[in-house]
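One chain of protein is taken out of this complex; the other chains stay put.
Right after this comes subunit A.
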């Protein structure tokens, strides 16, 4: 297992995702002799996980069962331990495409936070790219570095514990893309520019508030960035349901009776009027949906 390479069988030391339901998943560090408690009972790693195929069904002690999935950045995003607010897959997908990330890209990111976006970046830029990520909170920086090691992607990433607004990214002239998710991105714009290749590249900033966007766009324009563009992406999930709509009872229809022809052709059109209904498959929107995550601002650094 690695977050950048699929494998078929679960091994000691892997991180596997235990799938309980679509809104309940947990990451498990697979260790010989270890146990994991779920609401369906206990999973014994040595017998239930190690040597099993990813995607197989594991029966827990209480008789219920779960699926064990190969980790992906997307599954990690919905199961990771939060140390901060995180970016979710919808925004991550947009960022990845708009920053033009691909194998070999060199990317700068700040702050690292809980590493939700970092894993997605690493997946995309492997095997030849590199991520320079900056996190000013020491404990978070250490924790995320540990996770990168556990997930076997540490060869693709450098974590720096410093303040990006003051000290920059710790590299200059190497990045194809820069991503900022910090409270005052406008203070880091000049560092972003310095970190980027002289041939140019793409930059992106994520901010929840429009005032932050305003200041960031100004700073980007001041630093000579082009194609400045702000957008927002919202995800709509459609719940699939079978619904039945009752048909109203209009009472006996005398006009139908006076037409013998119609009566003969369709004999019992009015039978069981009380419980007549039509069932259909449709989707319903969830009662509440996230209405705003943040504004995404993108820009191009021209060649300097």
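Couple of notes before you dig in:
The rule is short, and it goes like this: contacts are C-beta pairs under 8 Å (C-beta built on N, C-alpha and C of every residue); 3 or more make two chains touch, one makes a residue touch a chain; residues count from 1.
Note that contacts and distances are computed from a predicted model.
One chain of the assembly is not displayed; among "tRNA (adenine(58)-N(1))-methyltransferase non-catalytic subunit TRM6", "Palmitoyltransferase", "Light-independent protochlorophyllide reductase subunit N" or "2-oxoisovalerate dehydrogenase subunit alpha", its UniProt protein name is "tRNA (adenine(58)-N(1))-methyltransferase non-catalytic subunit TRM6".
Contact with the chain not shown here comes from a single listed residue; of A:31, A:46 or A:94, that residue is A:94. Of the candidate positions A:56, A:84, A:161 or A:184, contact with the unshown chain belongs to A:56. Think of the hidden chain as still there; on subunit A it touches residues 4-6, 8, 19-22, 39-40, 53-57, 62-65, 67-70, 72-75, 89-90, 92-94, 96-98, 100, 102-104, 106, 120, 123-124, 126-128, 130, 173-174, 197-200, 210, 213-214, 217-218, 228-240, 281-283, 286, 295, 297, 300, 302-303.
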